[in-house]
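Heads up, one of the protein chains got dropped from this complex, but the rest are sitting where they should.
Entry: chain A
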Amino acid sequence: MQLTRRLIVRLLIFGGLLCVLGLYLTRPQQLPADALADHTPDATHGAVVYAAMGCASCHMAPKSEDQTVLSGGRSFVTDFGTFYAPNISSDVDHGIGGWSDLDIANAIVEGTSPGGQHYFPVFPYGSYLRAELSDVADLIAHLRQLPADSTPNRGHDVSFPFNIRTSLGGWKLLFLRDDWIITDTLTPQQERGRELVEALGHCGECHTPRNMFGGMKWDAWLAGAPIPGSKGRTPDIRPEKLQWSAGDIVAYLKTGLTPEYDSAGGEMVEVIANTSQLPDSDLEAIAAYLLMPALN
């Protein structure tokens, strides 16, 4: 009797410790306080970063085409529920006008809110975490120049247990990776392409299939994936399947026209609204990356 009681107490303590350890390991990560300190932000370059990262595609008002007004409200249907993009305009009450640069950077590259909570991975921080912090700082300077909008945020429509933000710590631990996916020796052009595809342009978020928990299948990188909430799929864009020339890829990312002169559809149209603003050298870099045999 005495013995079992002691055992139970010990088990409880042990379980509790495990929980604490688990919570510690999966706690929301934050950048060091001085992470942005030794860089002078360049808002002009930030505008290019903004196009490359495609923030407007998700944070514009639904059906809007004005990439400067980030009032939020767009819905994202996933296997786990429906999410709504928040207002990230410079409005102090409804947007992120009152946040520090570090707060915004923590959201983008750590998926952590100013209040120390995890964001859901529909916000593609799992790709953005590979971005250079100097680019992120430039982006933030650009965001601050965009107008304020007072549209209130809409709560997500996600049911238990997926609505528990604490559990996202475990998800992040299991399914994010902060290294590059292609780790071969690259030319400077391929390296720039990798930065644009794997980090900023978050191409893998749509073009890479996911496991049942929504984690990306790294061994099927860019192999095409079902589109949640629809019957369609994103295409396999690895060189063996795509069979496009570098010029074809550049033209598509600029005009939406394929080598057969079909025109892009679906969510890729929003991506092209962003890539069409990038300099040719960046589009050529994306092409150089997408043509690497290492992707097959």
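What we mean here is this: contacts are C-beta pairs under 8 Å (C-beta built on N, C-alpha and C of every residue); 3 or more make two chains touch, one makes a residue touch a chain; residues count from 1.
Rule of thumb we're sticking to: contacts and distances are computed from a predicted model.
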Which of "Dihydroorotate dehydrogenase electron transfer subunit", "Glutamine transport system permease protein", "Cytochrome c-554" or "Glycerol-3-phosphate transporter ATP-binding subunit" matches, in UniProt, the chain that is not displayed: "Cytochrome c-554"
For chain A, the residues touching the chain missing from this view: 224, 227, 230-236, 247, 251, 255-257, 260-270, 272, 276
